[in-house]
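Yeah, one chain of the complex is gone here, protein chain that is, but the others are all in their spots.
Right after this comes subunit A.
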Amino acid sequence: MDVDKLWIVNEAIQSALQTPYHVIFEGLLVIWILRLIFSKPHKIPDKEEKLTAKEKKELVDLWKPEPLAPPVEKTLAETRPYRLVNGQVGKNIVINGHKCKNFASLNFLGLVGNKRVDDKIEKCIQNYGVGTCGPRTFYGTFDIHLELEKKLAEFMGAEEAVIYSYGFATVLSAIPAYAKKGDIIFADEAVSFAVQKGLQGSRSKVVYFKHNDMDDLEDKLKQQEKMDKKDPKKAAVVRKFMVVEGIYMNSGQICDLPKLVEFKYKYKVRLFVEESLSFGVLGKHGRGVTEHFNIPISKVDLVIACMENSLASGGGFTCGRHYVAGSQRLSAVGYVFSVSLPPLLAGAALEGLKISEENPEIFARLRQKASFFQNLLKGIKGIKLVGYPESPCFHLRRLHPVTPEKDLEFLHDVVDKCEKNGICITVATRTKAEVLSEWPASIRIAVSVQMSEKCLKEAAKVICHAVKEAFAEQRKS
């Protein structure tokens, strides 16, 4: 073999020596190819020339920005002025000079103006002043905050509670503390605006499912499961959450918590429940939707609520297991970078909780009055009542909607007529920035436990009359 190889090489050298120009030409070709391979690509000079200073100045002079805000006249023409309230927002309210019964403020347990709460507030101001002058990390943690957190956790049956200084900012900060970019959140399409902002702030992928439609949610969860099976590596690091509300602010309906807990374990999706309207309303002791359905609170990963409705105070809180709730103290933006809750509001909430604990029958009474009032209003012609039968917060919509503008005008008309006759109700305000901006306009009614049956009957009469008149006027025009 070796001899054969040697002979081939010998042959090659012989033939090369016989035709030198051939060798030289091929050698040059090889060198040229190597040069082309290793040389840098020739850059085409940028045709775009840099602008001169004079040209830049001309562009700056030419540029006309939009005005920061539209002219005053336009804004005033398109919107309704605020209604002015004089004095306390209690059972009786003076609005635009009219004395009315208050069916608009979310003062469910009637704690506004409660003597015990007022005394506690006075004591708090005498002890602590008004403001806390610092975030929780920097001497803004007062013993009353710690007491309130402990009391809330005890009340709800959870391991830990975390307080925020503003109800709106609670859910806005709580969701992004856990859900980050790349995670997936399944949210009901009717979640309130604060929740929507929380979802937007989290930068996660948000999948909306039809309002309270568990089949639609299951479909979407199954679809996600299929996608996860295709890419298990990615699925192992992408966290999944479900965000729902106990009682929805936008529709008054209750969520189907047992089904949701079932989905949680079946599809491995964590569950957050926003309970601003169901805390202090549902359940034997007012613990919210978990108590209502008899589900241990540890099954829900995080309960988010605000103390501005039932507890008639300020701020919000979240509660859950230590493992989940504890991390908010370092990663929730609205907790870390904001000043803590003023002690007088914390004191009012504490006293409100104590009063609720001492009178646990108040919650059943509230629900009974709510369903009584709903039954009185169900019969009004031309109006559809939307909401869970026992919810003290429900909506009245037009049965046969015409156009969004006309419906809104009609509802405002009803509200104005009721106000003149001593009943204060309100149209649920919304902005165009909401996810469900085509959701029909509605009047949101809030029942307080302080209202007597006589009062509720009179109010129903006034509302019925106002609706009839408003319809008659619209038919004429």
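Things worth noting here:
We adopt the following convention: a residue touches a chain if its C-beta (ideal position, glycine included) is under 8 Å from a C-beta of that chain, and two chains touch if they have at least 3 such contacts; residues count from 1.
Rule of thumb we're sticking to: contacts and distances are computed from a predicted model.
You can't see one chain of this complex, but its UniProt record names it "serine C-palmitoyltransferase", from the set "serine C-palmitoyltransferase", "3-methyl-2-oxobutanoate dehydrogenase (2-methylpropanoyl-transferring)", "Elongin-C" or "Bardet-Biedl syndrome 9".
Contact with the chain not shown here comes from a single listed residue; of A:39, A:79 or A:477, that residue is A:79.
Checked against the full complex, the one of A:246, A:288, A:342 or A:387 touching the unshown chain is A:342. When you scan A:201, A:389, A:422 or A:440 for touch with the missing chain, the hit is A:201. Subunit A meets the missing chain through residues 51, 56, 59-60, 63-72, 75-76, 78-79, 82-90, 93, 95, 102, 104-107, 111-114, 117-118, 121-122, 125-134, 136-143, 145-146, 165-169, 172, 178, 192-194, 197, 200-201, 235-240, 265, 268, 270, 298, 306, 308-309, 311-314, 321-324, 326-327, 329-330, 333-334, 336-339, 342, 344-345, 348, 424, 426, 428-431, 433.
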